[in-house]
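Some notes on the structure that comes next.
A single protein chain has been removed from this complex, and every other one stays in its place.
Chain lettering (A, B and C) follows the sequence in which the chains are written, and residue indices restart at 1 in each chain.
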Amino acid sequence: MSAVTAARPSAGRWTALGAGGTVALAFVVVLAAAVAVPWLLAPVSPLAVSPADGFAPPSPAHPFGADESGRDVLVRIVHGARSSVGIGLAATALGAGLGLVIGFASGLGPRWLDSALGRVIEVLFALPTLVLALLLVAVLGSGTGPSVLAIGLATAPGYARILRSRVRTVARGDYVAYARLEGVGRARVLLRHIVPNTLWPLVATATLGIGQAVVWVAALSFLGLGQEPPSPEWGAMLGAGRVYISTAWWMTVFPGLAIVSTATALTVLGRRLSGATA
Amino acid sequence: MRTIRRSLPIAALAGVALLASGCAPSGGAEEATPQSGGTLVYATGDAEPTCLDPHVGGNYPQGLISTQYLEPLVGRDEDGTLQPWLATEWEASEDGLTWSLALRDDVSFSDGTPFDAGAVKANVEHLQDPDTASSTGYLAVKEIDSVEVVDASHVEFHMSTPKSSLMEVLSQQWAAIEAPSGLERGQEENCLAPIGTGPFVVESWTPQDRVVLTRNDDYVSTNPQAEHDGPAFVDTVEWRFIPDAATRQAALASGEVNVVDNPLPADIVAAEGQGISHLDAPRPASANRIELNTAQAPFDDVAVREAFVRAADPNPGIESLFQGTATRSYSVLSSVEPMGISDEELFATDAARANELLDDAGWTERNDDGVRVKDGETLTVRFPVSTNQSTAAEQSLFEQIQANTAAVGFDVQLNPVDLSAWYGALAAHEYEAVSAPYTTVGPDVLRILYHSDSIVPAPSGYFANNAQLSDPALDALLDKALGTTDDDERASIYADAQRIILDSYAVLPLYDQQNHFLFQGVTGIEALHTISTPLLLNAQLTK
Amino acid sequence: MLPAARWIAARIGRAVLVVWLVATIVFFALRSSGDPLEAILGGPGSQAGPDAVAAARETYGLDAPLAWQYLVQLWRIATLQLGDSYARRQPVEELIAAQLPGTLLLAVLALALAWVLAVAGATIAASSRGRAGRAVNAVIGGTEIVSTVMPQFWLGAVLILVFASTMRWLPATSQPGDTAGLVLPVITLAVPIAGFLAQVSRDALTEADAAPFALTSRARGAGETRVFLRHTLRHAALPALALSGWAFGNLLSGAVVVEVLFARPGLGRLLQEGALARDVPLVIGVVTVVAVLYVAVIIVSDALELAVDPRLRRAKRQSLAVPETAVGS
Partner (left out) sequence: MSEVERVPDERAAALEVRGLRVALPGAGEVLRGIDLSLSPGECLGIVGESGAGKSVLARTLLGLAQDDSSARVTGDALRVAGTDLLAAGRRARRRMRGRDIGLVLQDALQSLDPLRTIGAEVSESLAVRGVARRDRRRMVLDALEAAGLPGGETLLGKRSGELSGGMRQRALIASAIVGAPAVLIADEPTTALDATTAVHVLDLLGELRDRGTALILISHDLNAVARVADRVAVLDAGRVVEQAPTSRLLESPAHPTTRALLAAVPRGPKPATGPSAPSGSSASAPASPEFFLAAQGVTRSYDGVAAVDDASVEVRSGEVLGVVGESGSGKSTLARLLIGAESPDRGDVETSSPAPRVRLLPQDPLASFDPRHRVGRILALSRRDGAPSEEELLAQVGLDASLLARRPATLSGGQRQRVAIARALAGVPDLLVCDEPVSALDVTTQAGVLELLTRLQRERGLGMLFISHDLAVVRQISDRVAVMRDGRIVEQGGTERVYAQPQHPFTAELIAAGTPGPGATRRS
């Protein structure tokens, strides 16, 4: 079995996605469309209330039903993609950005810096995401900003760890040594070899990180530390709909599916991306 | 049209009547026999108190639980008329500066020490002591200069200023009487288990989980709402803290708990089909309302306030979100306050009129988002929402109001925040609209909420007059009412005051402060006619 | 000194450093966010007068210079006398001591269940071969990914709806001492972690199953069960063991959600209430305890790993393993 799989000639990156990866990619494309041009997919305002349609169950008019204010759940999910994914992206950008700085400084810097940053990473690890989030709420108050900050800070050590070890592996790698032997300068080696080879796996990790950040945002919304209404944000929709779970299941099931599908698709894609480079 | 309400809503009355006759008010299909003894489990969705002594601080959660073990001097009947409780008689002097009270002489605290005039004096002084850090109860006794013990069962309050509402506010649970022997133990200990004269005694408190209350076997039936002499029927009350509404409802449905408070509207509606009984007990004093900040632009202009009120159109939302469990209010005061006045006409929805008003007020331009602009300023309304105080349905209603007022060019910015941040926004005057429930007893709440004195902040930045109304005529009326003891005269003065408040368009009344209870496997659940907290004295388990 | 003793001493030294840093960050972060007096004086919206403010300031030592207060705080942590909670007016260490066992029980049970689920999933996946095996593997792989991204509060709500409200098999709330009440919270807490652990165990199991030592064992006549129990399972358990520290952090995050959802007393809920009430001593206390627990778990799991896998004793390695697929805990 192993001989067979090992013998299979490596195909290009996209054909290596497999069926699951293709479905995930297709979902992410639709998601990207919802983020970029929600009005094209759902040319109805996600904010227009219609109390008469409150709690309307799924029907041809409202495929995913309507919420407590008669707003179409499907429309809100489509329009909510931007803020949900946006928050996920922002948090991931912050976490990955911080991780990048720490990881590179730690991986390439002098030993004392590595050791000092190692403690910083440990400290951040010792503060689990929601504990950190609650701490930030106690300091900054609740809202989107603290949520993004909390998720960013909480995920930063993970990225930093991955990057640090990756940077070290790459920097000590034979091809870096070879380039140095060829007389290529430090800066050029960094830009030509170390940075690209470090960032590519980061893209994979960050891809699934976005999915998890969306879930964390939802959890913060549940604890009452979320996004400002009426902007349709999935976590907030899920949190609001959960109250009506026994009478209007569609209000929580569909936003939940949106979150889980997005996170799943991004995770599958992230895993495939990281696998394709290995 | 102006009406002076003198009676409770029919539905609530019917509910109470049914309860009084010993039948399950709704649902309860099976024939269940009430029995004595057993453990009643009550699950509250309100926050867990940090201190069981309602003198300390003084919030509704403390009122809820202390109803079971502490009793105030007076109560009310369903018409809002004061009733004797620990005090049997009360009378103010002609000048309103002295109140004489006669007390029960047959009542003891649960630790055996007697209830007497000395105890009343000790309690008033406890409330006034800065170390107690009392907020709500302190307001009730603020004007009491000194307490004179006449004899064991008679006491006189000497006032700094007249206060006709004194007995009403003393009926609040936050001014309930505790044993001096308990108070003397110091705050840390007293917080864990205050000693009172109520039907139950605090047995133990497991933080975040429950407070166990055991029956006070020596209870003297002083409660005006007691339906029987002698102690309560159930042996034990387990008072549990279940913050999540869906979990609470699941616990009720599965029989883990007997009574829940703060149910969701949908669960109230569904209760009927599940054999679950429902009690609707709106809180007294103020109604739930949105207040517009008259101290700063844009709501310093009455026309803009009227435009907002005309455009808000909350009725369809209240109907669909509360599913018939809440009734639209057109009064500043709760429907249980007999002195409340109501004016539906004033709040009639009229978007055209709203547009006209805004055009006339100079908000003629609109930006790309359809928001009106004047002199470069957008018509922005910052609306901090306390997620602790506003229910999910209420937050949804605010979103609908946001959408409705957006149609005429308002940009309402809802900002759901936790309690600290919410108070912070108010203290910093970073709001144009806000919904702040306030529970006390009696129409004097108008003075607390709308007197210009209430704009002056406490050291924490807190102030009660969120509309920041500052009208000398209104102040004069409210001060005058405080010095008036004749009920009819008071009613008329308060009516004039309410008229001024309503006409200012600084207040958009929504509905009574919602206070529902669902229960199963138990009868005799009712609410105090003072602050509408549940009374378990008459409760009996059924099996 | 023995190598083991030196190792433990070094790790404890590092742990103390981490805890000190956490306490310092938390102290200054909280104190920079404003005057804590409001929290002392009856919570938000306090109407306490100037007298009460002055009295509280003195009682809680807030009139001293900040640096002095910081030293006092460190001394408190060092002596485990964490001061009085602003809101509850009780010693913080007592409040924490009351809630710690419940949360630990929840976390330990959830971790155990997560392990069982992860190993079961990995085992089923590994023992399914051929075409059907690929289908089983795909299903298990999909389930793993979905469980890793399942929002816990949502999962818990669904479990309550199904098993408490509808079926009435289990209580909706979780009370101390009530075994049945532990079932749903433990499941809710365990599922996402099980997903992550299953992913790494499955990968490790697949790798171990294809390793020469497994082939050698089979060549000695060992059956599949023996190969699994004596060889591959241990290798599959190793990465999962290495992730225990991460998983524990994740459990503490989850405990906040689960304890609120199931109305279960615990450290998470204590922290949530403390944070919302801006109760500085309580928040510092809980966060510090969480950090201490975390580094303790890391040390224990590292020690266990070293005991199980002698290869690590020679390799210089980093502790604090994190699943490649999880970026937060």
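Quick note on the criterion: a contact is a pair of C-beta atoms (placed from the backbone, for glycine too) under 8 Å apart; a residue touches a chain by one contact, two chains touch by 3 or more.
Just so you know, these numbers come straight off a predicted model, no measurement behind them.
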Left-out chain, listing which of the shown chains it touches: A, C
Residue, one of A:A52, A:A177 or A:V203, that touches the chain absent here: A:A177
Candidate in contact with the missing chain, chosen from C:S32, C:T59 or C:T216: C:T216
Missing-chain contacts mapped onto subunit C: 129-131, 211-213, 215-223, 226, 230-231, 234-235, 238, 308-311, 314
Contacts of subunit A with the absent chain, listed as residue ranges: 1, 3-5, 7-10, 173-175, 177-179, 181-182, 192-193, 196-197, 200, 277
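The criterion applied here is as follows: only the chains that are shown with their structure count from here on.
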Chain whose Cα centroid lies at the greatest distance from that of subunit A: B
Rounded Å distance between subunit A and subunit B, as computed from the means of their C-alpha atoms: 44
Cα-centroid distance, subunit B relative to subunit C, in whole angstrom: 40
Distance from subunit C to subunit A - Cα centre to Cα centre, in angstrom: 22
Contacts with 2+ other chains: residues of subunit C: 157, 161, 165, 260, 276, 278
For subunit A, residues that touch 2 or more chains besides their own: 137, 242, 245-246
Residue numbers on subunit C that touch subunit A, as the complex places them: 14, 17-19, 21-22, 25-26, 29-30, 32-33, 138, 142, 145-146, 148-154, 157-158, 161, 165, 210, 245-246, 249-250, 252-254, 256-257, 260, 268, 271-272, 274-276, 278, 283, 286-287, 290-291, 294-295, 318, 320, 322, 324-329
Subunit A-touching residues of subunit B, taken from the complex the two chains share: 245-246, 249, 264, 266-267, 270, 316-317, 319-321, 387, 392-393, 395-396, 398-400, 402-404, 406, 413-418, 420-421, 424
Residues of subunit B that touch subunit C when the two form their complex: 43, 47-48, 50-51, 56-59, 130-131, 133-135, 138-139, 187-188, 191, 206-210, 240-244, 246-251, 253-256, 388, 418-420, 422-424, 458-460, 462
